[in-house]
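Mind looking over this structure? Questions follow.
And now, chain A:
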Amino acid sequence: MSKTILTIDDSRMMREMLLMVLQGAGFNVVQAEDGVEGLEALARSTPDVIITDINMPRMDGYGVIEGVRQDPRYRATPILVLSTESSPEKKQRARNAGATGWIVKPFQADTLLDVVRRVSA
Partner candidate 1 sequence: MDPMDAIKQTYFQECDELLASLEEGLLSLEAGEADSDTINAVFRAVHSVKGGAGAFGFQAMVGFAHVFETTLDAMRSGKLDPDPEVVKLMLRAADVLADHVAAAKGEGTVDEARGHAMADELAALVAPEGGAPRTSATPASPAHDEDGGDEWGFKPLKFGDDEPAAASAGWRLVMRPTKAMYAKGHDALLFLRELSRLGPTATTLDTSWLPNLEGLDPEESYCTWTVELPAETPEVAIRDIFDFVGDDCPIELTLSGANVVEPPAATPAAPIDIDALLNSVRTPTAEREALEGGAEKPAAAATPAADKGASKNVPAPAGAGATIRVDLERVDRMIDLVGELVINQAMLQQRVMESGAARSSTIAMGLDELEQLTREIQDSVMAIRAQPVKSVFQRMPRLVREAAGATGKQVRLVMEGEGTEVDKTVIERLSDPITHMLRNAIDHGLESTEERVASGKQEEGTVRLAALHRSGRIVIEVSDDGKGINRPKVREIAVKKGLIAPDASLTDEEIDNLIFLPGFSTATTISNLSGRGVGMDVVKRSIQALGGRITISSIPGKGSTFTLSLPLTLAVLDGMVVSVGEQTLVAPLTTIIETLRPKPEEVRRLGPRGAVLAVRGSHVPLIDIGVALGQRSEPIDPTQGVVLLVESEVGGRAALVADEIQGQRQVVIKSLEANFQRVEGVAAATILGDGRVALILDVDAVVEKMFSDRRDAAPLAKAS
Partner candidate 2 sequence: MTPGDPVNDTRELISFCIDEQEFCLDIMAVREIRGWTPATPLPHSPPYVRGVINLRGAVLPILDLKARLGLGHVEPSARSVIIVVHIGSRLVGLLVDAVSEILAAEGSAVQPTPNVGCETVNRFVRGIIANEGRMISWIALDDILPEQAAEAA
């Protein structure tokens, strides 16, 4: 069975790009447009990996990570942060919140897939 990946990004282009890359690699993709939607999506699908943006309206990526980790079903689900930023403070903050990895935008398809495979058993 192919794995399901939840992508949370407010940019339609990023969502489409992720969709293209991930679907192309055989993953199921569930999309959400911001943090609130992202957490809502957890109610209707069970992703194996979550990829989230940081800068988003309504709820940012840190909120998403904390929200996911509070849900017992997703305590150990890998969460990858996809962001144009890469400051140590932000990474640290994401890591403290419970993020599993960090990918810098713009990403190369291979890099993304590599990281996704790396965190998904």
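Here is how the candidates were picked: all candidates are chains of the complex that A comes from, given by their letters.
Odds and ends about this structure:
By our rule, contacts are C-beta pairs under 8 Å (C-beta built on N, C-alpha and C of every residue); 3 or more make two chains touch, one makes a residue touch a chain; residues count from 1.
Just so we're clear, the structure is a prediction, and the values are computed from it rather than from any experiment.
For chain A, the touching candidate in this complex, among 1 or 2, is 1.
On chain A, the positions that touch candidate 1 within their shared complex are 10-14, 16-17, 20, 35-36, 55-60, 62-63, 69, 75-79, 84-93, 95, 98-108, 111, 115, 118-119, 121.
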